[in-house]
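Every protein chain except one is present and positioned as in the full complex.
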Amino acid sequence: MTYGIIQIVLFLSVVLLLVKPLGWYMTRVYENKPCGLDRILGPVERAIYRLCGVNPANEMGWKRYTVAMLAFNAAGFIVLYALMRLQGFLPLNPQHFPAVPSDMAFNTAVSFITNTNWQAYGGETTMSYLTQMLGLAVQNFVSAASGMAVLVALIRGFVRRNSQTIGNFWVDLTRSLLYILIPLSLIIAILLASQGVVQTFKAYPTATLVEPITMADGNSVTEQTIAVGPTASQIAIKHLGTNGGGFFNANSAHPLENPTPLSNFLEMLAIILIPGALCYTFGKMAGDTKQGWAILASMVIIFICLLALCCWSEQKGTPQLISAGADLQASSTQSGGNMEGKEVRFGIFNSALFATTTTGTSCGAVNSMHDSYTPLGGMVPMWLIQLGEVIFGGVGSGLYGMLAFAILTVFIAGLMVGRTPEYLGKKIESYEMKMASLVILLPIFLALVGTAVAVATKAGQAGAFNPGPHGFSEILYGYSSATNNNGSAFGGLSCNTPFYNYTLAIAMLGGRYLFKILMLAIAGSLAAKKYVPASAGTLSTSDSMFVILLISVVIVVGALSFIPALALGPIVEHLMMIGR
Amino acid sequence: MIRILRQSVACIVVFTVITGVIYPLVVTGVAQLVFPHQANGSLLIDNGKTVGSSLIGQSFSSPKYFWARPSATSPMPYNAANSSGSNLGPLNPALTENVKARITQLKAADAASKQAVPVDLVTASGSGLDPDISPAAAEYQVSRVAKTRNIDESEVRKLIAEYTRDRQLGILGEPRVNVLELNLALDGLKNK
Partner (left out) sequence: MSSIAKGKKMFDWAIVRPAILDSFCKLSPRRQFRNPVMFVVLVGSILTSLLFVQALLGKGEAGPWFILGISFWLWFTVLFANFAEAMAEGHGRAQADSLRKARKDLVAKKLSNPRRDSSLEMVLASLLKKGDVVLVEAGDYIPIDGEVIEGVASVDESAVTGESAPVIRESGGDRSAVTGGTRVISDWLVIRVTAESGNTFLDRMIAMVEGAKRQKTPNEIALTILLAALTIVFLVVCATLLPFSYYSVLQAHQDQSRVVTITVLVALLVCLAPTTIGALLSAIGIAGMSRLSQANVVAMSGRAVEAAGDVDVLLLDKTGTITLGNRQATEFIAADGVSMEDLADAAQLASLADETPEGRSIVVLAKQQYNLRGRDIEKLGAKFIPFSAQTRMSGVDLDNRHIRKGAVDAIEQFVKSRGGVIPDKVRLASQNVAKNGGTPLVVADGAKALGVIHLKDIVKGGIKERFGDLRRMGIKTVMITGDNPMTAAAIAAEAGVDDFLAEATPEAKLELIRRYQAHGHLVAMTGDGTNDAPALAQADVAVAMNTGTQAAKEAGNMVDLDSNPTKLLDIVQIGKQTLMTRGALTTFSIANDVAKYFAIIPAAFALTYPSLNTLNVMALATPNSAILSAVIFNAIIIVFLIPLALKGVKYRPMPATQLLRKNLLIYGVGGLIVPFIGIKLIDMLLVVLHLV
């Protein structure tokens, strides 16, 4: 227990310590000022613009920016889909995997361009090294960079006055990749490799088992094939870009993907680092770092509260395990608690912390199986996703989602103090409200309707693995995760069917692109507005009152929209578990 | 419009080369050069024969070995080519049955033991490949292994201590015992 809490405190301290330097650095990158690395990478950047026919000085209006973002993502989809369908004919396929089936390839391609990284596939049994490297890992990079670009465009919307443009998509994309994602990935990848994350192009090695396994049919297995691959390079960006698609099926629970507590710490840090630091970048670019800290504070508070619930519930375990005769008591020699689906090296606290981190952000990597969590412990990640992935959230996407909530908050708060609301000196009027309302409505709509369609159809019902309310939770989690581009799952759901592959893909596309388009529309509209100076009558958006209000709005919207569904899933399951 | 399409295609090609080819090759180069053991799977070689990976668990069912955690991989447990957890929900009757069956099995193998069974020893790990058990789970098995092998319990405990990894850097993670390494060491005792 004590060690668990120390580790959580340590983790959050390191995150908060890094927020400012990295946030500052990213501000330099996006404001196109010298950031240090530009001395080395400047020529590369210019070469990229030349190769791609981009004039970095060309500013774009929000519509053009949107079209560029969509076109680029569409191109990425085609490349990735083609790679999966053709991998059988392509090199770097030592296990000779055949083409990925069309529905799964469609789902996976959508899932990676949308930064969801839902795993309908098992990495080590489906994807060739080439597909993983050239397809999945590349999308890990560029989908994250797309999200960051949209955020930067939105921030510019707040900062600029009477402006028709919000930046250049190609420049934002390139600079995100070149100065932020690639250098950080290199560092993380090498650190991970030092801990034992594999990085090789060789075929899967085979080991002779110490004790052969006798199968039910009497045959005996004497060898163990160990899946390996160019993992470390991909895992680094999988976390940094809040992607979450594992190299292996078991994702970050796999010992070769996350071998030690230190690698686990690094992976969690990598998930939350950029989304956290972007808050500072936001404040810095907006000219008032307190604005960024206020947003970050709201995130951290919700994060800690839900983390506490998850830790408590998992450590407590279930009465069912206890009555079966297992010892769940935490002691100096075991972590105890609900260890089903968890790894011994991580124990309860590091599993719960990872689960909270990966679902608060839209990462979706897992180091333990959420499906086997206690009802309330599993509700935490599910609800964090349903809150709209704004508790840190995905790189870029988390903050722009949170800013949509902030717009809603200032609107309600502004009314309460008798003023037409404004945020960062920009008046929030009916156009912004329309877009922000849609932003908040959209994921709720997709997640609930998706779940409804699934539970009402035979094809959907067939997916549930666990009986009772837990089966419902699996489906609900699935659509929530897809819509909000998280990608983690209650893994029991058999989602590799055409029904799930296609419906979840629709949820992912809607959740990602409609959301982005709406946010860019807000960016365009804000940029064109004039600036309203603050006065004593202006509601402060950087004080504790605003933090409390923002938290309340996020929680209330999330609760009001999902409580009935959660009541039929984890809540009733919890009540059943404790024998009510 | 056409220009945007051209730029899109150009960009995806350029970034595929940078992040999909150059970047992983650089990481591979550095990793293979600096951490060749780790980068290739932390394989354990015994007399030129690969006997496993120190990071990947193996299935043990003989009473003379320390048993690893239950594994839910298919078709056989600890299938390192297809990692997976059980995904059983907390109230799934199958989970309770599995746990009960496992406890029965453990008790049957060491009828004398009156200790409570540590939870990690009866629940499946997330990856199905967990190389570790908790020190408590190791301690639970000491008497059985010592009895079967006819050695002193203290000698077994000494080995456990040797293969117990404490919290990393004194803080991170949980203390744990690597089952494969411990069992290899046990077999090594006999050969000595």
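Should a chain be cited, it is by its letter among A and B, assigned in written order, with residues numbered from 1 in that chain.
To be clear about the criterion, a residue touches a chain if its C-beta (ideal position, glycine included) is under 8 Å from a C-beta of that chain, and two chains touch if they have at least 3 such contacts.
Bear in mind the structure is a predicted one, so any value in this text is a computation, not a measurement.
Within the entire complex, contacts from the absent chain reach the displayed chains A. Of the listed positions A:G414, A:G511 or A:P570, the one in contact with the omitted chain in the full complex is A:G414. Among the residues A:N32, A:N55 or A:Q461, only A:Q461 touches the chain that is left out of the figure. The residue touching the chain not shown here, chosen from A:E211, A:D288 or A:E429, is A:E429. Of A:I187, A:L441 or A:A459, it is A:L441 that touches the chain left out of the display.
For subunit A, the residues in touch with the chain missing from this view are 408, 411-420, 425, 428-430, 433-434, 437-438, 440-441, 444-445, 448-449, 451-453, 455-456, 461, 467-469, 471-472, 530-533, 535-540, 543, 545, 549, 552, 556-557, 559-561, 563-565, 567-568, 571-572, 575-576, 580.
We adopt the following convention: only the chains that are shown with their structure count from here on.
The geometric centre of subunit A is 27 Å away from that of subunit B, both derived from CA atoms. Chain contact summary for the complex, subunit B toward subunit A: residues 1, 3-12, 14-16, 18-21, 23-24, 26-28, 30-32, 34-35, 38-44, 49-53, 55-62, 65, 69, 75-93, 95-96, 99-100, 103, 116-120, 122-137, 139, 167-169, 171-176, 180, 183-184, 187.
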